[in-house]
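The structure is given below, and queries will be raised subsequently.
A protein chain is absent from this complex, but the other protein chains hold their places.
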Amino acid sequence: MEAKKTNKKREPGFLRMETNLFDRIFIGVVIFVAIHLLWMRFLESSISLTVASIISLVLIFVIAKWG
Amino acid sequence: MKQSARRKGLKQVFLYIVWIALTLITLFPIYWMFLISARSRVELFSNRNLYQTTIFWENFVRPLFQGVYGQYVVNSLIVATGNTLLVVVLAVLAAYALSRYRVKGGQNIFFWTITNRMAPPAAFMLPLFLLYSRVLRIGDLQLYDTHIGLILVYCVFNLPFAIWLLKGIIDGIPTSLDDAARVDGASTVGIIRRIIVPLAAPGIAITALLAWIFAWNEFLFATTLTSVKARTITTGLVEFVTVVGTNWGEMAAMAIISLLPALLFLVLVQRYIIAGLTFGAVRE
Amino acid sequence: MKSSKTAWGLLAPTLIILGLVGLLPFIYVLYVGFHDWMIFAKVSGLVWAGVDNYRELVFDEDFLAALGRGLRFTIWTVSIQMVLGLLLAHLLMKKFKGRGFFRAIHALPLTVAPLVVGATWRLLTIPGLGPLPFYLNKIGIDYNIGWSAQQAFFTTVLMHIWHWTPFVTLTFLAGLSALPKEPFEGAMVDGANQWQIFRYIFLPMLKPVILIALFLRIMDALRIVDEVWMLTGGGPGTATRYVGIHIWRVVFPMTNYGYGSAMSVLLLYFIIVVCWLLLTVITQAKREAGT
Partner (left out) sequence: MKTYWKLVIPITLIVLVATVLGACVPAPPPAVEPPVEEVAPPAEVPTWWAEAAAPYKGVTIRGISESTPPSKYVLEVLVAPFEKETGINVEFEVTSWDEMYTKAIRDMEAATGIYDFVYIEQDIIYAYLAQNFLVDLTAFSEANPNLLYPELEMDDFTAFIDNFKDAEGHVYGLPFEAFLKVYLYRTDLFEDPEIKAAFKEQYGWDLRPATTFEEYRQIADFFTLWGKEQGVELWGSTVQAGSHPAAFYEMFETIFPSFGVYNWGINMENWKATTANGGALDSDRAKEALRYWVEMLEVAPPEARASTWDEVAASFAGGRAAQGWVYGENAAWIATDETRSAVVGKVGVALPPLYEGVLDDAKARRGYIGYYDGGAMGIPHSSKNQEAAWLFIQWISRKEIQGDFAAKTARIVRTSTFDDPLVKEMDPKVGGYYTLFKEHGDLFKGAPPFPFHAPIREVILPYILKAIAGEMTPEAALDEAAKAVDAELVKLGYGQ
């Protein structure tokens, strides 16, 4: 379980904040939703929504790992 | 020094002026509601005086004694008090846990509790309704239209608020006091009861007061999750909004009646709060 | 890890109840939000729609406008309430004759149910029945909240301030009551003036409680329904149709559960992000100031 890690003190990553894994996943999900909403509004007419999903999933991973 | 004494006097006068002005502004709408409740329907449109010499008692008598509103007041009392008891106890425990222990993801739990209160109410009524009338149901027993159902559902907005408020307050109580008590062999419950509760008493009182008032005044949950038996006074009020003329007089009368218990509660708790306020000691 | 177990024991009842009445309904709403569900459609019942509801939402001018109005309302009311509440709490802290009386009077609006607050203010402001338009008219001000969008907006703001400032004050008083008094006395001895005490001791020590009050006010103002509903019904035109009322209309009278659920989820998302950002910014600032 990740829970073990959540409480461990770690050096702030590129987000420059003290976060645990849950926080970073939360940030990731927030960004995931925001990207999708904005994508639907501005980009979907030209680029498929799947691209947004891929980008955001990558982002979630990056943030969770190094954020 | 003399000058400062005069300045102080002036400041006092100014302070009182501010308070009196605020009092008038605060009281005016309520006073107007009282005037409306004292007027008959004919008077409403013709009389716009800011005083009233006669009272149209029928506005009070009819709904209170001929209608079902007396029962609604009782329902409201039960629900608000039951919910406050539940909320305060649970919140003290939870706030203590979050304040004193390093719980895994404690910060996250803390934040999650408050998100419960953020939900825009409209869409959440349907799932609650289904939950109460279909899911949590044993035979004919269901949470729909019961006091206990309302007591539980009011936790959704009262519990997060109470936990947040109390955590801030408990955080302010030095941990050294707990440690001392623990050395003396007190259990966790003992510490909460003997150290935390007395020290946080004014804060708990305000929390209870606010929780009680929120529960007393709640409308949406009550109207969705009750029908006849557990109906509360606030939901009863909308009955006066009818096709043949909103009955402002009776509605205002009932509103005033619904305000009285809350007022009484407020006054009682206030005394307690003032007694506990250490700030009376701060002098200029 | 004995202590952690105790902590979970202390938290358990809270988590169970909130899970039951908070989390479960949320999951259901999330689920419905991905469906079309209009009660009076030819095909009634849940029909899977994927993200169509959200796709429609980001282009829904009415919804976005309502959200904007809600934000404007929130910024106005919450900022004024916070400042007023802070000042009044500060004033009520001092000892003076009649303090108890003023405090009780000040808290009075809180005891009025939101629905009744709306009704009361409607009685105050309805032309023909209320004293406000009548007496304002006598001094030459044409006041009609059924007509002027501006007046209607500020009347709702005023009503909200009237109703909820006491809440902020009381919350601050609750926070104050648990504070140690030594710093204040120390400052007094050092000859600090009122402003310095307020700025350097009062405010920082009260920060957690200020944060709570701020959060509660923001989230309650953003999703407001009953009070404004009773006062203006969202009118004139769409001037006071705040986002809570907009959702209300879509879910209940329009019986469009799917779309309404999607709206609710989006609004919830929005509120959570705003509050989380606030929390993060403030805690980070505190941390940086601390180091």
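Letters A, B and C mark the chains in the order given here, with residues in each chain numbered from 1 onward.
Definition applied: a contact is a pair of C-beta atoms (placed from the backbone, for glycine too) under 8 Å apart; a residue touches a chain by one contact, two chains touch by 3 or more.
These figures come from a predicted structure and were not determined experimentally.
Chemist: For the chain that was dropped from the view, give me its touching partners among the shown chains.
Modeler: B, C
Chemist: Using the definition of touch stated at the top, determine which of C:Ala41, C:Ile141, C:Leu203 or C:Val281 touches the missing chain.
Modeler: C:Ala41
Chemist: In the whole complex, not just what's shown, which of C:Tyr31, C:Phe96, C:Trp147 or C:Tyr200 touches the removed chain?
Modeler: Result: among the candidates, C:Trp147 touches the missing chain.
Chemist: Touching the absent chain in the whole complex: find that residue among B:Val18, B:Ile55 or B:Val68.
Modeler: With B:Val18, B:Ile55 or B:Val68 as choices, the missing chain is touched by B:Val68.
Chemist: Tell me which of B:Tyr16, B:Tyr31 or B:Phe129 is the one touching the absent chain.
Modeler: Checking each option in B:Tyr16, B:Tyr31 or B:Phe129, the one touching the absent chain turns out to be B:Phe129.
Chemist: Write down which of B:Val156, B:Ala211, B:Ala230 or B:Ile256 is the residue touching the left-out chain.
Modeler: Only one of B:Val156, B:Ala211, B:Ala230 or B:Ile256 touches the chain omitted from view, namely B:Ala230.
Chemist: By the contact criterion defined above, which parts of chain B meet the unshown chain? Give residue numbers in ascending order.
Modeler: So the residues of chain B touching the unseen chain are 40-42, 44-46, 58, 66-68, 71, 74-75, 78-79, 81-83, 85-86, 89-90, 93, 126, 129-130, 133-134, 144-151, 187-189, 223-224, 227-231, 235, 238-246.
Chemist: Pick out the residues on chain C that sit against the missing chain.
Modeler: Touching the chain left out of view, chain C contributes residues 5-6, 9-10, 13, 38-44, 62, 122, 126-129, 133, 144-147, 149, 232-239, 241, 249-250, 252-256.
Assume only the chains that are shown with their structure count from here on.
Chemist: Look at the interfaces B-C and A-C and say which one is made up of more C-beta pairs in contact.
Modeler: Top pair by contacting C-beta pairs is B-C.
Chemist: Using mean CA coordinates as chain centres, what's the chain A-chain B distance in Å?
Modeler: 39
Chemist: Can you list every residue of chain C that touches 2 or more other chains, as numbers and ranges?
Modeler: In chain C, the residues touching two or more other chains are 272, 276.
Chemist: Indicate the residues of chain A shared as contacts by at least two other chains.
Modeler: In chain A, the residues touching two or more other chains are 26.
Chemist: Could you please specify the touching residues of chain C with respect to chain B in the complex?
Modeler: For chain C paired with chain B, touching residues are 3-4, 6-8, 10-11, 13-15, 17-18, 20-26, 28-29, 32, 88, 91, 93-96, 98-100, 102-117, 119-121, 123-124, 128-131, 134, 162, 167, 170-171, 173-181, 184-185, 188, 194, 208-209, 211-212, 215-216, 219, 222-223, 225-226, 243-244, 247-248, 250-252, 257, 260-261, 263-265, 267-268, 271-272, 275-276, 279.
Chemist: List the residues on chain C that touch chain A in their complex, please.
Modeler: Contacts found on chain C: 51, 54-55, 58-59, 266, 269, 272-273, 276, 280, 284, 287.
Chemist: Using the touch definition from the top, list the residues of chain B that touch chain C in their complex.
Modeler: Those residues of chain B that touch chain C are 12, 15, 18-19, 22-23, 25-27, 29-30, 32-33, 36, 44-45, 48, 50, 90-91, 93-94, 96-98, 100-104, 106, 109, 111, 113-128, 130-131, 152-153, 155-156, 159-161, 163-165, 167-174, 188, 199-200, 202-203, 206-207, 209-210, 213, 216-220, 234, 237-238, 248, 251-252, 255, 258-259, 262-263, 265-267, 270-271, 273-274, 276-284.
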